[in-house]
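Of the protein chains in this complex, one is absent; all others appear in place.
In order of appearance the chains are A and B, and numbering begins at 1 in each one.
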Amino acid sequence: MSLNERNTSMNAAASRDADAPLLEIKNLAITFDTQGGPVNAVRNAHLTVMPGETVAIVGESGSGKSTTALAAIGLLPSNGRVSGGQIIFDGEDITHASEKRIIELRGNSIGMVPQDPMSNLNPVWKIGFQVKETLKANGLAGSNANERVAEVLSEAGLPDAAVRAKQFPHEFSGGMRQRALIAIGLACRPRLLIADEPTSALDVTVQGQILDHLDRMTTELNTAVLLITHDLGLAAERAEKLVVMYKGQVVESGPALEILRNPQHPYTQRLVNSAPSLASKRLQSGKAKEALAAAAAAGTVEVTDQADVLKVEKVEQAAHAEKAAHTGGIKSHTPAGRGDTILEIKNLTKVFKLRGALGKSTDFKAVDDVSINVKRGTTMAIVGESGSGKSTVAQMALSLLAPTEGSISFDGVDVTSLKGKALFNFRRRVQPIFQDPYGSLDPMFNIYRTIEEPLKIHKIGDAKSREKKVRELLDQVSMPASTMQRFPNELSGGQRQRIAIARALALNPDVIICDEAVSALDVLVQAQVLNLLNELQEELGLTYLFITHDLAVVRQIADDVSVMQKGRLVEQATTDEVFNNPQQRYTQDLLSAIPGASLLV
Amino acid sequence: MSEKLTPENEPRIPVTPRLGKKSTRVIEHFVAPLEETPLAAVDSVSEGGAPLSLWAEAWRNLRKQPLFIISALLILLVIVVAIAPQWFSSVDPTSCPLADSAEGPRAGHPLGFNLQGCDVYARMIHGTRASLMVGIFTTIGVLIIGGTMGALAGYYGGWLDAILARLGDIFFALPLILGAIVMMQLPAFRDNRSIWTVVLVLVIFGWPQIARITRGAVIENRNADYVTASKALGLSRFSALVKHVIPNSLAPIIVVASISLGTFIVAEATLSFLGLGLPPSIMSWGNDISSAQPQVRNNPSVLLWPAVALSIAVLSFIMLGDALRDALDPKARKR
Partner (left out) sequence: MVMFTLRRFLQLIPVFFGATLLVYFLVFATPGDPIAALSGGKPMAPAVEAALRAQYNLDQPFWIQYGLYLKNLVTMNLGQTFSGQEVAAVIARAYPVTARLAIMALVFEAFFGVLFGVIAGLRKGKLFDSTVLVASLLVIAVPTFVLGFVLQLVVGVQLGWAKPTVSGSAPWNELILPAVVLGLVSLAYVIRLTRASISENMNADYVRTATAKGLSRRRVVVVHILRNSLIPVVTFLGADLGSLMGGAIVTEGIFNVPGIGNLLYKAILKGESATVVAVVGILVIVFVVANLVVDLLYAVLDPRIRYV
């Protein structure tokens, strides 16, 4: 053991005083040198982590939450530097510590669990090798290194650890890779673990399991955790203390539950109000809310319980009827129209042939006997984890993929047999919105051309009337008309998604199929887009088929839910039934995996 | 596949509501003063600045790159020399009095004379056109053939892709120069040597590279959501290729085309140097280097000057390709 190491362990022993902070960040400022000059990514950040405590930094992308945490372990990107303030670890100022000292601290004093399990393991080395080198680097390998590796891996919840250690990362599923990364992060028993969005890339049920496991391990080892997350509900559930960051600054910090229940800073309030995992009811459009208020004032409805969704829905329907009567009734949105089936999916099955070695192919049933009825003017959500076949259903409903068996009928016409002109006309009435706001708009087309494209394809109007229509559509999605000349790369994710909505609306469709349409967006932006979708539904009588992995979002937007697992339909009911009285084990698991759901009551 | 091998084997834990953690310590509740942390509107649209297409953005980056400025100026110079050589040299490159054979520089003849008595500078200037034409037309040819092949193979996939890929591999197995040498010595070509035969031969052996690049770029873009979206809007499959996939695949193709243009000029010079390229009647750098070869030890400058001209032309196209690569880098595009 080198002198230095002995020093640290003595320091550590001396300071194992539960009342001295383990990590203290004071007035931290971080600057990035970019082509456009220095950018202050973090200003005035401060936080304290006590030994054994879990502290969560919550914020949206670009809030500086990861940057702040990474600064503590000396892992800022090469163009970033600490330009002010102090980072104190265990009584030692490590703000500008030498490279040598930081390397000593990494691993055995401060560990890290990164965000994306797919890219954080080196693809060319076996898992065991990557664990072992961690132990070795921190002088903990000893003579029985391989046993130790297996031990560490199985602690992280990896079955058959000794065998698994001999495999490469690509032989692991996402959840298992994350377990391996947790094993690496905790292998040297650090006193502080920085967990940077450790589960956001994983399916919800796996997410819950892994966080539970991480919780148990860090409690047993008395490791303090600095958890970085965008999910307020998850943070409040896992941490004693919250630090809310916004645009590089700490806006609020304190006891987790207190902040959740009684947020003081307007930003935190906004965050709490928008967090989908904390929402307990379907979004209401402005008009419906007014109608509700009017009804309450008139004494027709007794508003005693905000969460009394059924009553609210009734009022909402009444409001619909009223509105329809006023406007003379939109064809697809008369009260009589609401409720008839517009999209009927019957015994849908899709089999993919997977190419095996030497031309042998195996069948893979991506969708297995799925039947879903979507009622006009309502939102049907299809919920499931990756590999559930939900997106394949969407592709078939869009007639972009031919089903192996079963039928899809739209307004009484079988879609699967449509060809030529009939298919072309069907395309006018069913539109998609995709997940990736960076991928769904052609980067070479400006916004005007993007929204005009459907009109041009279907030869609607002349140049002048098309421009008028584009302006209207932009207005409908609350984008300024000046956006027309801009290009997708100049817009944020949420704005692009709004443009994608405008494009989908251009042909006045009946049905919009949203394939994970809000999953890639930050919480507040997500809320904004969901509200927009909801308003548009009210206004235009749209029907949504909403594909998502996120039950929390379903709560906000859907009327009915179909839960899918491994290609099969597991449960189907109204949103309220599914949330209040889930029948299937899988649905229950999904529901209980929503972080923070039980915290606000 | 890995999913099948590795099921999540976590034992089921009974569902208990997680109620959060309560600390035994006193935790201060801090709220930042609002004036220090003002709240901005959610996802507001910035309306400042002129709209920037990707090309405009690339152009703005390029303008500031010294590599681009130098290469663009050099290419401009080479093109002007090729179009109007008489502006740069008033001496007739074909009048070669033997009396001047291997004479040194003198007034009006800054680089002296070669063994045949021709003015070295005048030949260097007049040799530009042939080299540049071979480079440009070969590049156009490989873009048309290789681009079409690659785009169709990448976009439609299946048997078409398989056949085109093998066909490309076959041509790949014969290196450019080797294939061109073999072909140029065929009677049909040997007896009709001209700029066009050289271009034809270079296109035949040069297209697979562009085809590979195009194929890769098209595959990368063919499943993009915006392509699927436009199909769902009713655009035909082929129109989606032309309108969306190809424009988005252009960047890497342009980069490789620029660099290839340089290598085609080198290939022509190499063929001419070997006596298999342009006929001696056409003035070109390769021919001049070839004819200077026997006396390289006595009079190296006669070989050096056309070589310098050749290298500058090639260098400028390769530098342009490099500069374009940086400016059109797809990774730099995403914010």
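Everything below uses one rule, namely that contacts are C-beta pairs under 8 Å (C-beta built on N, C-alpha and C of every residue); 3 or more make two chains touch, one makes a residue touch a chain.
Here the structure is a predicted model, which means the values were calculated and not measured.
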| item | value |
| --- | --- |
| Of B:E36, B:D92 or B:D169, the one touching the omitted chain in the full complex | B:D169 |
| Of B:A269, B:I282 or B:L328, the one touching the omitted chain in the full complex | B:A269 |
| Selected residue (touches chain absent from view) among A:V58, A:L153 or A:C188 | A:C188 |
| Interface residues of subunit B (partner: the chain not displayed) | 1, 166-167, 169-171, 173-175, 177-178, 181-183, 185-188, 262, 266, 269-270, 273-276, 289, 293, 296-297, 300, 303, 307, 310-312, 314-315, 318-319, 322 |
| Residues of subunit A (touch criterion as defined above) contacting the omitted chain | 73, 75, 99, 103-108, 111-112, 114, 116, 119-125, 133-134, 137-138, 168, 170, 181, 184-185, 188, 357-358 |
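Assume only the chains that are shown with their structure count from here on.
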| item | value |
| --- | --- |
| Rounded Å distance, subunit A centre to subunit B centre (Cα mean) | 40 |
| Touching residues on subunit A, where the partner in the complex is subunit B | 44, 50, 53-54, 157, 159, 170-173, 175-176, 206, 209, 212-213, 236-241, 246-247, 249-260, 264-267, 270, 387, 398, 400, 424, 427-428, 430-432, 434-436, 438-444, 446, 453-454, 457-458, 479-480, 482-483, 485-487, 489-492, 494-495, 500, 503, 507, 524-525, 528, 588-589, 592, 595, 597-599 |
| Contacting residues of subunit B [partner subunit A, same complex] | 2-3, 5-6, 8-10, 13, 15, 17-23, 25, 27-32, 34, 36-37, 39-40, 42-43, 45, 47, 51-54, 57, 224-226, 228-235, 244, 247-248, 333-335 |
